[in-house]
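Up next, subunit A:
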Amino acid sequence: MRRLRLVALAVAGTAALLLSGCASSTPTGTASSTTTTPAGSPSSSSLVSTGTLTVFAAASLKSTFTTLGEQFEKAHAGVDVTFSFAGSSDLATQIQNGAPADVFASADQANMTKVVDAGLTAAAPVPFATNVLTIVTPPGNPKGVATFADLAESGTALVVCAPQVPCGAATERVEKATGVTLTPVSEESSVTDVLTKVESGEADAGLVYVTDARGAAGKVTEVTFPESSGAVNTYPIAPLSGAAQPELAKDFAAYVAGPDGRAVLQAAGFGAP
Partner candidate 1 sequence: MLRSGQQRSAQQRAGLPGWAFAPAALGAAFVVLPLVAVVVKVDWAAFPALVTSDASLAALRLSLVTASCSTAVCLLLGVPLALVLARCSFPGLRLLRSLVLVPLVLPPVVGGIALLYTFGRQGLLGSSLEVLGLRIAFSTAAVVIAQAFVAMPFLVLSLEGALRGRGTRYEQVAATLGASPSIVLRRVTLPLVLPGLASGTVLAFARSLGEFGATLTFAGSLQGVTRTLPLEVYLQRESDARGAVALSLVLVVVAVVVIVVTRGRRTEGV
Partner candidate 2 sequence: MSARAAQSSVAAHDRGLLVAAEVQVRGVSAQVHVAPGEVVALLGANGAGKSTLLGVAAGMLRPDRGRVELDGEVLLAVGSSGGSGAVPGGPMNRPVDLPPHRRGVALLAQEPLLFPHLSVLDNVAFGPRAAGASRRAARDAAARWLERVDLTHLADRRPGQLSGGQAQRVAVARALAAQPRALLLDEPMAALDVTAAPEVRQLLRRVLSEAQDGAGPGQPPQPPVLLVTHDPLDALALADRAVVLDAGHVVEEGPVREVLSQPRSAFAARLAELNLLAGTAAADGLRAESGPTVAGVLDPGCSAGDAAVAVFPPAAVAIHREHPATGVSSPRNTIPVLVSAVEPRGALVRVRGSVEADPASISPGNSGPGDSGPVDSGPVGHPAAAPVLAADITAASAADLDLVPGSRVWFAVKAAEVAVHAARR
């Protein structure tokens, strides 16, 4: 076992060296970001707030957080915000395995709880947005889907998220609340896969988050349904204990949950927590 560990270390070390050598051109290194710090910024504030902030955020937050990141950089001279967008469970796993993240924004409570339970958060998670499901159809809604119950009709090829992922869990909650049993032709593992299948016309209808439907406006037709309020998804954000920039991480979390963040999120279709 000990020998095995040694070999593992050797391999990992070599691989890491090779990979880091290959990856040095991407602007994630702290060293490269400090060199880009404007020389004219006040030295007193730059000491506190200069550097790179790495934010792990749910894939559904991509457009809003990109905007928020730019705004945050403007407000904090010398700060460089980089993002890693992926499924919330992927991100939680990566953080648990020691990924260098400063802030985590999850699309659901469950994955945030995993990180909290692992003792990796620096402060209690704060809910900053909510999201609800909506129906999407190919442009023009050829099957004339009007209500949630219409989705259960046999002639309608419905695509949803699998129960294992947050949007699928939300779908199950709506099913339970309404008593409608859906028979999807496919249970995808991400919202994007659901959207793709509706956009391409393979599916007649899909269940995705409102914000995803807005993002695909023009390529899909959105059909809102009142029962969606039965499954409101809450997005929590928290600074992480392993943060290289603890203060900056707290600042960013507060910024997102504050009025500036609210404005951007609301514009994209997110609800208030």
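Here is how the candidates were picked: all candidates are chains of the complex that A comes from, given by their letters.
Everything below uses one rule, namely that a residue touches a chain if its C-beta (ideal position, glycine included) is under 8 Å from a C-beta of that chain, and two chains touch if they have at least 3 such contacts; residues count from 1.
Remember, it's a predicted structure, so these values are computed and weren't measured experimentally.
Colleague: Among 1 or 2, which chain makes contact with subunit A in the assembled complex?
Modeller: Looking at which candidate touches subunit A, I get 1.
Colleague: Any idea which subunit A residues touch candidate 1 in the complex?
Modeller: Residue positions touching the partner: 4, 7-8, 10-11, 14-15, 87, 89, 93, 157, 159, 162, 164-165, 184-189, 193, 196-197, 200-203.
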